[in-house]
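Note sheet for the following structure.
One protein chain is absent from this view; the other protein chains keep their places.
Entry: chain A
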Amino acid sequence: MDYKIGDKKAMRNAYGETLVELGKEYPNLVVLDSDLSGSTKTAMFAKQYPDRFFNAGIAEQNMIGMASGLSLTGKIVFASSFAMFASGRPWEQIRNSVAYANLNVKIAATHSGITVGEDGATHQMTEDIAIMRAIPNMIVIAPSDYYEAKSVIRWSATYDGPVYIRMPRGDTETIFKDEEDAKFAFGKAKIIKDGKDLTIIATGEIIPEAIKASEILKEKGIDAEVIIMATIKPIDEQAVINSNDFVVSVEDHNIIGGLGGAISEVIASNGLNKKLLRIGINDEFGESGKANELLKYYKLDSESIAKKIIEEFK
């Protein structure tokens, strides 16, 4: 696959723009938010389709319940907030009202991970993949860039069931040329760079750092394969099975229960003879700071990632 790190564009803009497109195609599509529509970009939809947008106010548990009720009247429902308040606050409503009944509700969460930045730990959701993927029926997807986010949102409207979509706050570097190039393949990992020595599997906004880390490794004579895993549940088991024997997971999420956790389950369950190095948030709370500085602080920038891999890969 051909990739090229491009301009910075926000996935949440892709979300808002795609919702507007989908609103035209699906008259039964409705959108909910909980007082963050300007930030999650659902305001774009609200402007175009005010009759099909419902602000739940700062009441996420009720928002999820309303989403369930709307879906039970045949609507395709997108419900949004920051990842912390879209997944953590109403977790039990998502489990019992939405997922247990397998309802057609998409939880589109923005502001995931440490890169939320200045707001600090209360708003830095680094456990959402873990708690969402533990719910039966729930699909968990973290788009890789702006273009793939568009494709993911579009796909999720066609899927009849609950989906959790994880997007960051900031503008992230694109790795695809356009939406066609980024076409989302549900449950399929994408190998974006071949390599014979080790395999880096990354998800979400941090992918450009993983790619740049692979370039640093190349200079050091280590040939790293790079795989991006947008669908975290169900995970592409075959991609993990086919990977090199030294695997590195890279994510802006706790190393427990996230992408690294999911990959380790595949390795253990299949009895694979692979070593896994999990790079992410090391089971700690975040701090305030600028997103790019925090990446360095938590050793999630390309140089730190490359350094860690060199240390562990012998």
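We adopt the following convention: a residue touches a chain if its C-beta (ideal position, glycine included) is under 8 Å from a C-beta of that chain, and two chains touch if they have at least 3 such contacts; residues count from 1.
Rule of thumb we're sticking to: contacts and distances are computed from a predicted model.
> Refer to UniProt and select, among "PacF protein", "Phenylacetic acid degradation protein PaaC", "Transketolase domain protein" or "Phenylacetate-CoA oxygenase subunit PaaA", the name of the complex member that is left out.
Missing chain, per its UniProt entry: "Transketolase domain protein".
> Which of these, A:54, A:78, A:246 or A:298, touches the one chain of the complex that we don't see?
Selected residue, touching the omitted chain: A:54.
> Hey, which of A:80, A:93 or A:302 is the one touching the hidden chain?
A:93
> May I ask which residue of A:31, A:70 or A:167 touches the chain that does not appear here?
If we include the chain that is not displayed, A:70 is the one touching it.
> Taking the full complex into account, what residues of chain A touch the chain not shown?
Answer for chain A: residues 30, 51-52, 54, 56-57, 59, 61-62, 64-75, 92-93, 96-97, 100-101 touch the chain left out.
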